[in-house]
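Before I ask anything, let me first share the structure, which is written out below as structure tokens.
Of the protein chains in this complex, all but one are displayed in their positions.
Right after this comes chain A.
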Amino acid sequence: MASPQDGLRQETDELTSPGCYVALTHAHLDAQAIMDRVRSPAAGAIVLFAGTTRDNFAGKAVKELQYTAYNKLALRTMMEIAQAVRAKHGLEGIAMIHRLGVVPIAEESILIAVSSPHRQAAWRAGEEALEDCKARVEVWKREEFEGDHGVWRANRDGIMGQKVDDA
């Protein structure tokens, strides 16, 4: 495990603060690794959310998805969210990682792990962290459709994004 992880680290941008970890990576996401970031003897629950890439938008076949980010700003926003959610719900830890580049269908594009003394706070915090990320983090998803142009998706309205001709 040591040498592959050394390789992955180079393609990962991350920020940490007490009880908080946020990252962007071009590598495959590792659910076990992100859970271990929040593991704590004081915790009675870890809730893990894994967002995976869907093969269609409103029934239209999606060939693949590609994510880009404003890394510096996205990490800063993710850290703001992590710190706010951790404080609000009294979490032991929170860790969030988003994958960038081409993500094949059915693979994880985002992982969020939270730990807390009791499960109720962890459930709520996990959902809130995800919704805040989807609303605010400066990451963009482009869906490439079978036999058509790609479109940039917008989370805020769920409608088709703008077609792009440079696909």
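Just so we're on the same page, contacts are C-beta pairs under 8 Å (C-beta built on N, C-alpha and C of every residue); 3 or more make two chains touch, one makes a residue touch a chain; residues count from 1.
Please note the rule applied: contacts and distances are computed from a predicted model.
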Listed names "Dynactin subunit 5", "Molybdopterin synthase sulfur carrier subunit", "Oligosaccharyl transferase subunit" or "NADH dehydrogenase [ubiquinone] 1 alpha subcomplex subunit 1", with the criterion being the UniProt name of the chain not displayed: "Molybdopterin synthase sulfur carrier subunit"
Selected residue (touches chain absent from view) among A:12, A:40 or A:68: A:68
Options A:37, A:86 or A:153, residue touching the unrepresented chain: A:153
Positions on chain A contacted by the hidden chain, ascending: 51, 67-68, 70, 72-74, 76, 98, 109-110, 130, 133-142, 152-157, 161-162, 164-166
